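Heads up, one of the protein chains got dropped from this complex, but the rest are sitting where they should.
A and B are the chain letters, set down in written order, and residue numbers restart from 1 in every chain.
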Amino acid sequence: MKSDIYNWFFLILKRDLLIAFRRSSTYITPLIFFLIVVSFFPLALSPDQDFLRSLAPGVIWIAALLSSLLAVETIFSEDFKDGTLDEFFVTNEPSFVLVFAKVLCHWLITGLPILLASAISSIILYLPASSFLPMICSLILGTFFMSLLGAMGAALSLGRSAILSSIIVLPFSIPTLLMGTAVVSSAINNQDYSGFLLIMGAMLAIGIPGLCLLTVEAILLNYE
Amino acid sequence: MGSPPLFFQWSSKALPWLAIISIIVFSIGMVWGIFYSPTDYKQGDVYRIIYIHVPSAILGQSILMFMAICGFITVVWRVKISGMLIKSAASIGASFTLIALITGSIWGKPTWGTWWVWDARLTSTLILFFIYTAIIGLHSSLDDKTKADRAISILSLVGIAIIPIIKKSVDWWYTLHQPSTFTLSSAPSMAPDMYQPLLVCVLGFYLIFAFLLTMNLRAEIVFREKNKTWVSKQYLNRQKNDK
Partner (left out) sequence: MLPKLKVKNLSCSRADNLLFHDLNFEVVAGKNIEIIGSNGSGKTTLLRILLGLINIGEGKLEWLDNEENYNHYRSIDCFYQGHSLGIKNLLSAHENLSLSSYSFGASEEKIAYALDRVGIKNHLSFTSELSVGQKKRISIARWLLKDFGIYFIDEPFSALDDQATSLIIEIIEELNAKGASFVITGHRASDVISNQIFLDHEV
């Protein structure tokens, strides 16, 4: 078994999943945070069904953005502190692929709870059932992009507060927000939403290599 | 020129000229536009604010592009001065964007009755402002300023890549929710004698930017190199170890 990219991939996967499994707060907190944020809207505004139904796409997406952003905050900090992150850059394999593997793992751990939370929220916000599947699709694409962006933000502000990381990342996540809510709103109105999903997919296609490369640069800054 | 002290010496000589030229062109543009251009038949005299609003908006976007180019140079070739340029330009760019927002708002009040409206262009400008604050916030939070320069290089590269996507998506979002009333942000169809002062204003704003950028960069250089002898000689007129 030589050191090649597949071994690295599975190593990162195994290690991170094992650690996340043993620290259940990693995957429970995004879920609960999402639900708390969603609950604030009827509490602060009005519990009226029609009103909440009109708000539902936006509220779910806002909660998804905030949850995935805060969840990805600590993606590198532990590995950087205990020295495990150094191995990514000492090896022969392209570091940005390893960073991608790490973000993918992290998204599997935190993104799936967010999807679950969005499913629950769609019930408590009276989202029409027809838009459920498109919403989930848009959230899969969107939360993954958020994890990529958030990872870059976390790498840039490694060791600093979460709120700083938020102002760095949130402006860049506005297109995702607009496209994602467009998918859900179009689905509610029985309009074609595939175009928006394609745009989100395209953003991912460019974002995966681009953001991972920039994240590698950002992490390497911390070694100087 | 890539060396900060050298740039400082060169700019000390160039600065007075730059100041004079920029102030002259800026003043010509402003006075011409605000006082001597014809009155618009639809909006009256209030439209004159475009002589501040439009150049500010143009500068706000161009400065981000400038920062992205400097960012690319910093990341790829590790030139020190291009990193400092990003930092120096960021606050200027943020200020121009803020001016564009405020003047846009002032323009809206007499025409619409409200101080703010979420139309496509104002909203995009607001998001641009947030990108500037992200860059400035990141730089101020990192204590090692060389590292901070490289960090904002990365961020400005992401910024310039996402700007077209933001504009397109905000445009689309606005058309979806567009109220039936006419959108104010499109400039009135311009007669040549309205257009010419606008061009001069834009040029004046660019020159002012160059002037402010040079001033900012000089201040940044002195701040970073404050422990070096050339700085003490320059400003304190004494050797480093004198008391």
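Please note the rule applied: a contact is a pair of C-beta atoms (placed from the backbone, for glycine too) under 8 Å apart; a residue touches a chain by one contact, two chains touch by 3 or more.
These figures come from a predicted structure and were not determined experimentally.
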| item | value |
| --- | --- |
| Candidates A:Thr84, A:Ser130, A:Ser161 or A:Gln191 - the one touching the absent chain | A:Thr84 |
| Selected from B:Asp45, B:Asp144 or B:Asp193 as touching the chain missing from the view | B:Asp144 |
| Touch criterion as defined above, residue of A:Trp8, A:Phe34 or A:Phe196 at the omitted chain | A:Trp8 |
| Chain B residues that touch the omitted chain in the full complex | 78, 144, 146, 225, 228 |
| Chain A residues touching the omitted chain (full complex) | 1-3, 7-8, 11, 14-15, 18-19, 22-23, 81-84, 86-87, 89-93, 220, 223-224 |
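Keep in mind that, in the parts below, only the chains that are shown with their structure count from here on.
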| item | value |
| --- | --- |
| Chain centre separation in whole Å, for chain B relative to chain A (CA means) | 32 |
| Partner chain B, residues of chain A touching it in the complex | 152, 156-157, 160, 164, 167-172, 174-175, 178-179, 182, 199, 203, 206, 210-211, 214, 217-218, 221-222, 224 |
| Chain B - residues contacting chain A, complex | 75, 127, 130-131, 133-134, 137-138, 141-142, 144, 146-147, 150-151, 154-155, 157-159, 161-162, 165-166, 169-170, 172-173, 176 |
